[in-house]
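Read the structure below first, then the notes.
Missing here is one protein chain; the remaining ones are kept as they sit in the complex.
And now, chain A:
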Amino acid sequence: MAGQTIIPAGDFRTSYAADTTVFPTTTSRNAMIAGIALTCVAPHVVNEYVLSLLIQIGIFGIAALGLNIVVGFTGQISIGHAAFFGFGAFTSAYLSNRFGIPVFFCIPLAGVVTAAVGLVFGLPAARLKGLYLAIATLAAQYILLDFFARAEWFTGGSVPASAEPFSIFGYMLRGDKQYFYVVLAYVVVCYLLVTNLIRSRDGRALVAVRDHYLSAEIMGINLTKYRTLSFGLAAFFAGVGGALYAHYNQVVSNEGFGIDRSIIFLAMIIIGGLGSIMGTLMGTAFMVLLPESMEWLSVALRDSPIDQFLGLKNNIAFLREMAIGLIIIIFLVFEPDGLAHRWRQIKAYWKLYPFSH
């Protein structure tokens, strides 16, 4: 199950600090630092298209991380996550357009405002569980979406709102190459924050609520507080992700924050691994790259002998959408514990190689 680690027999810890360390070995710590350093080089190596995909993985990865707090760590359900993502996007655009606040500050501010909204919509979680909660969060999705369409003072109504490009102290960042570092910085900070959150007293409380709410309550954990808090935290990261998204595109339209996007966020964390921080990023990468690779496939298929034989033509576009759905189903059947689990298995395999059974 999620959160499970493969620790060989005889490897025991003698202090709390050792038990809660982020990196179990020096190698894993160095590998992570090397990984981040390598990612820093990316804008100078990869082309603009790959760069835009990396940025998207970063942005959606932050929002998906928020959802993993609610679903993966606290065991609640939310199918309105995209609405919070959108709220963050509109808030950041609104703050910078209306009040002239530098975008640098708008992004975290948007996170805070969205967190407040998330707390309000998280209130039903104090009383509802399971499917009932799912429907309550679905309501949040529709209420916010309708708000986007109608609150012209805030979102510009049905006309897309414009968002300023990212700037720090008068210096404006233009182009994906520079923006990549902004997103990377946020990814590193957000993932560190959540990793640390889970190690903390509050994080353990969230996990306790997930594992058995009654036991958690008996141990003195305030269920109402932690359930609502998890929604607030989720909305915070959704808001930050949404704000990054707004300033990346420099346009915010009220499309793209619908239930379909919420489901994609859920798919990201389910595929990555519920309750796994690294898995969130893996799942996001999977869900961003899947439609793109299907697009490459459909381009390759166009006017090919198979296309001509079957007379597919414009139907390829629909086949692509169906293939994406099919792959997700197949993936869930064969990989129910997510990519994070598979990754651990691969690591364990090589650790014991060639003596693994």
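Rule of thumb we're sticking to: a contact is a pair of C-beta atoms (placed from the backbone, for glycine too) under 8 Å apart; a residue touches a chain by one contact, two chains touch by 3 or more; residues count from 1.
In the analysis below, contacts and distances are computed from a predicted model.
Novice: Just go with whichever of "Universal stress protein", "Branched-chain amino acid ABC transporter substrate-binding protein", "YciI family protein" or "Sodium:proton antiporter" UniProt uses as the name of the absent chain.
Specialist: "Branched-chain amino acid ABC transporter substrate-binding protein"
Novice: In the full complex, which of A:Val120, A:Val159, A:Leu289 or A:Leu352 touches the chain missing from this view?
Specialist: A:Val159
Novice: Hey, which of A:Glu48, A:Asp211 or A:Glu335 is the one touching the hidden chain?
Specialist: The missing chain is touched by A:Glu48.
Novice: Could I get the residues of chain A that touch the absent chain, sorted low to high?
Specialist: 47-49, 52, 149-150, 157-160, 162, 176, 249-251, 253, 255-256, 314, 317-318, 321
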